[in-house]
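A protein chain is absent from this complex, but the other protein chains hold their places.
To keep things simple, chains are lettered A and B as they appear, and every chain counts its residues starting from 1.
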Amino acid sequence: MTTEAHRQDIDSTGSNGTRVLGIAALIAMAALALFGLVLSPADANQGEVVRILYVHVPSATVAYIGCFLTTIGSAVYLWRRSRWWELVAYASAEIATVFTSIVLVTGMIWGRPTWGVYWVWDARLTSTAMLLLLLLGYLAVRRLPADHEVRTRRAAIVGLLLVPNVIIVRQSVQWWRTLHQKPTLLANGVGAKIEGLMLFSLFVGFIAIGLVFAWLLIHRFRLAWLEDQLDEAGLDVAIAERRAEGAAS
Amino acid sequence: MSGNWGYVAAAWVIVFGSLAGYAARTIRRGRSISTQVPPERRRWS
Partner (left out) sequence: MLRDALLIAGKDLRLELRSRVALNQVLPFALLVLVLFAFALDPDRGLLARATPGLYWVAVLFSALLALQRSLSVESADGNRDALRLSGLDPAGIFLGKVLAVATQLAVLEVLLGVGVAVLYTTRITGWVLLAVTCVVATASIAAAGTLFGVVAAGLRVRETLLPLLLLPVLAPVLIGATRAFEAALAGSPSEGWPWVGLMGVFASLYIVAGVFGFGPLLEES
C-alpha cells in the first residue's frame, strides 16, 4: 500500500506542499461560497447581483498579477537566460488567460442585470478584452510547433511587451471613451462603498482566489518543467511510449 | 429580485466549474507526462 502511495507521489505534479496548499484553497473556496452566497446581505442598489463581484474582482486582480509575472519572467529570461523564469512566464500567462476569461464572462453576466446589456464599450471592459487577445497571442507563439529555443525566445519578446501594451491600450481606450461620455456606468457599481460582511466576503474572495492561483501556478509550472525536460530528452522517449501503447492495445 | 439569483448562480458555476476543470486538466496532464520523465529529473516530491 505504501509503495502504491509512493508511486502516485512520484508520477504527478503534486507534492506535500501543494497538497496542503490545495486543501487550504478548497477550504477557502468553500468559505467564499458560504460568505458570498449565504451570509453576506444583498446590496441596497444592486440586489443579489453584487455576489458576482466577490469572485469577479479577485479574479481580475490575479489575472493582472499573472500578466506582470509573464512580463517579469520574460524579461529575466531574455536578460539572464533563466529557463526557470521562462517557465514561470509561460505558466502564469496560461493561468492569466483562464482568469481573464473568467473576469470577462462574470463581468458580462454582472452587466446584464445591472446595465441591461451584456456588453458596453466601457474602457475597463474593452481593455480587458484586448488583454485576453494579447495573452492569446503570447500563448500562440509559446506553443508554436517549432524548435524549443525559437519558441521560448520569440515568446519572451511578446511576453516582455505584454504589460507595456496593456498600459498603452488602457490609456488609449480610456481617452477614447471619455471623449464621448464620462465613465459613469461603473460609478454606481464597483465604486460604491462596501462595508461589514460584504467587505469581509470580498476579502475571503481575495484569499480564496489567491490560493487557487498559487496552487495552479505551482502545478502548471511543474507541468511546463516536465514538458521542457521531455523536449530536451528528445522525442524518442515519447515515440517509444506511443509504440508501446500501440503494441499493448 | 429573485430573478437575479439566476445571474449569480450562472457566474459562480462558471467560475468554480472552469477553475475545477482547468485544475483537473493540469493534474491529468501532469500525471500522464511525468511517467515519461525519469524521477531524478523531477525536483519536487
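Following the convention adopted for this analysis, a contact is a pair of C-beta atoms (placed from the backbone, for glycine too) under 8 Å apart; a residue touches a chain by one contact, two chains touch by 3 or more.
Everything numeric in this text was worked out from a predicted model, so none of it was measured.
Asks: Which shown chains does the chain we cannot see touch?
Replies: A
Asks: Which of A:50, A:141, A:198 or A:211 touches the chain that is not shown?
Replies: Going through A:50, A:141, A:198 or A:211 one by one, A:141 is the residue touching the chain not shown.
Asks: Would you mind spotting which of A:31, A:108 or A:161 touches the chain that isn't drawn?
Replies: A:161
Asks: Can you list where subunit A touches the absent chain?
Replies: Looking at subunit A, the ones touching the missing chain are residues 78, 130, 133-134, 136-137, 140-141, 144-147, 149-150, 153-154, 157-158, 160-161, 164-165, 168-169, 171-173, 175-176, 179.
Quick note on the criterion: only the chains that are shown with their structure count from here on.
Asks: What's the distance between the Cα centroids of subunit A and subunit B, rounded to whole Å?
Replies: 12
Asks: Along subunit B, where are the residues that touch subunit A in the complex?
Replies: My answer: residues 1, 3-5, 7-8, 10-12, 14-16, 18-19, 22-23, 26-27, 29-31, 33-37, 39, 41-45.
Asks: If you look only at subunit A, which of its residues touch subunit B in the complex?
Replies: Answer in residue numbers: 9-18, 29, 33, 36-37, 42, 47-49, 51-52, 55-56, 59, 95, 98, 101-102, 105-106, 109-110, 112-113, 212, 215-216, 219-220, 222-223, 225-227, 229-230, 233, 237-238, 241.
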